[in-house]
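A quick write-up on the structure given underneath.
Just one protein chain is left out here, and the rest sit where they should.
For clarity, chains are labelled A and B in written order, and residue numbers in each chain start from 1.
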Amino acid sequence: MNEITESRKPPVATTGILGWLRMNLFSNWINSLISLFVLYVLIQFIPWILNWTIFAADFKYNFNGEEIINRELCSRVLDPENGGACWAIIYVRFYQFMYGFYPRDEVWRVNLSYIMLAIAVVPLLFDKFPFRKHFLKFTYVFPVIAFFLLNGGLGLESVSTNKWGGLLVTLVLGCTGIALAFPLGIVLALGRRSNLPVISMMCTLFIEFIRGVPLITLLFFGMVMLPLFLPEGVNMDGLARVLVAVTLFQSAYMAEVIRGGLQAIPQGQYEAARSIGLSYWQMNMKVVLPQAIRISIPSIVNTSIGLFKDTTLVIIVGLLDLLGIGRGALADTTWLGLAYEVYFFVSLVFFIFTFAMSRYSLYLEKKLKTGINMGAD
Amino acid sequence: MSEDSIISLQNVNKWFGDFHVLKDVDLQVKKKERIVVCGPSGSGKSTMIRCINRLEEHQEGTIIVDGIELTGNLKNIDSVRKEVGMVFQQFNLFPHLSVKENITLAPIWVKKMPKAEAEELAMQQLEIVKIPEQADKYPGQLSGGQQQRVAIARSLAMKPNIMLFDEPTSALDPEMIKEVLDVMIDLAEGGMTMIVVTHEMGFAKTVADRMVFMDEGRIVEQAVPEKFFNNPESDRTKLFLSQILNH
Partner (left out) sequence: MRSKLNFFSDEKFRSIFFQTLVIGLFALGIFFIVQTTAYNLEKRNIATGWRFLTDPAGFDISFSPFIDFKSTDTHLDVYFVGVLNTLLVSVCGCIAATILGFLVGIIRLSSNWLLVRVAYIYVEFTRNVPLLLQIILWYSILIQLPRVKQSLEFLDIFFISNRGVYSPRPVFETGFSYVFIAIILALISSFLIRRWAKKRQDETGQQFPVLSSAFGLIIIAPLILFFIIGSPLSFDYPALKGFNFKGGMVIRPEFIAMFLALTIYTAAFISETVRSGILSVTKGQREASASLGLKKSWIMRLIIIPQALRVIVPPLTSQYLNLTKNSSLGIAVGYADLVHGFGGISLNQTGQAIECMVIVMATYLTISLIISLFMNIYNRSIQFKEK
């Protein structure tokens, strides 16, 4: 019954590095065996892959000091035992990977678009961004500016979308798809929950139809069937047709995500909004949708990540996105056989984007958790 | 160590990582004794009773329950758990099983009882906690107080020698606290050895043989209720009592 409340340090074997190892790696026989096995595999594997990708790899020059301009000069072709990755293919074709076949003297327009994309998107994503309100005004205008910049018109030379390729196409498809699918998804979600049976049925059928078929069939639809629907003389750009298919596809999934958010809002919110006299649209715009979207943002980001990855499918209908340029590079006899380098590079680029998006989603989830708790008193 | 202690904690120390949560805890509990453990939150009261049925592991000291010492030995742990029943703050009923199935699960699987016998036992327990008519309902269909009473019945079905209660009424709406406390009082009067962690001082005054006050991981004071409430020795006890009894 002493009044003193000093604390002691825990016994040595249970904390510190020793304790950690015991608990996490070697807690019993099976665990110890598995840990040793995994450590063995890692020790074999990691140095090898580091060596191949970085230390023994060629970036521009091979081990003789020559500049690599075709596969024959790659270290690993000259010396298969010791050579590492031949990144020269990426280095030499970098322009294509980034821009496709965009004319070189107009490429400043693409670069400007990239920069403006960053300016348009980053303030949107972070609440605490300084002068956010002003930046958001730019975000609204950005799509129009980007359209003219990339396409041409208004005094700028027009660049046909056939020439677009690589990361440019991937980003255009991804960003435009997400940006258009979002409002469309909201409309579909509201429509599905509508009290008017015709509207509700039409939206439900549309959503279920789209979610039941693979994206490829919709891409075929866009490329092959859409031109048949258009009257004579009206030609729709190849990229635009694909964009339509991708947007329709994504909007159905977006609609389901938002519908989940709408369902999560307690009935009381709807009732309160109506009872203070708000109309259907006012209720949705001012009360219901802001909350629903906030709840579903992590899922929205997840489906957007899916869309971003799905843009690779356009190579099947002949468009040259990042992966398409990669495959094209491999088909070139100058660089035949350097598959690992190309696919590694393409994977890396995708990984960077999607990983960033999923980190952002986690950040949002954490932020929203505290936000929702703070409000619920 | 007392010869007739059914639970013996000696010099028990426990850490969560670097945090020293139980400091030199000594506690002896005799058969049929009713102990009420109280103290501010974070004082280690829950941790202490969870060490008694090895839901938590202690790093230093000895814990002996009904002659069995609690160590890493799995057989000992299983034997102790058959003797000791536990009731949780969050009830922890199995939502996918009916009330009757919740109660018969352990007797059937652990004690290898035939189903009919187990069901009869279950109905007996439900009578004891006064809700036999709920036998075929599911936990989601019951009120909080009813769920906690089922939880008590579920533990009692294993015929334990010792019952541990970890803040059994803290998650209940006020109007349901009484029904659960009444069941616990009946249990106490029937001669069950009980350790109850609670803030319900009225219950403590009615039932407790001994009050144990814990603060910051230590047992600060142990006394019979009359002495504990009217004439506590430690200042910390006095402070705690003044805070908790002023509602």
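Rule of thumb we're sticking to: contacts are C-beta pairs under 8 Å (C-beta built on N, C-alpha and C of every residue); 3 or more make two chains touch, one makes a residue touch a chain.
Note that the structure is a prediction, hence the values are computed from the model and not measured.
The hidden chain, counted over the whole complex, makes contact with A, B.
Summary of contacts with the chain left out: across B:23, B:81 or B:149, the touching residue is B:81.
The residue touching the chain not shown here, chosen from A:225, A:264 or A:336, is A:225.
Of the listed positions B:45, B:154 or B:210, the one in contact with the omitted chain in the full complex is B:154. Although one chain is not drawn, its touching partners on chain A can still be listed: residues 23-25, 27, 31, 34-35, 38-39, 42, 195-199, 202, 209, 211-217, 220-221, 224-225, 227-232, 305, 309-310, 312-313, 315-316, 323, 327, 339, 343, 346-347, 350-351, 354-355, 358. One chain of the complex is left out; on chain B, the residues touching it are 53, 55, 78, 81-82, 84-86, 88, 90, 92-96, 105-106, 108-118, 137-138, 140-141, 151, 154-155, 158.
As a convention for this text, only the chains that are shown with their structure count from here on.
On the chain A side of its complex with chain B, the touching residues are 1-3, 5, 7-11, 14-15. Of all the residues in chain B, the ones that touch chain A in their complex are 13, 15, 17-20, 23, 59-60, 215-222, 233-236.
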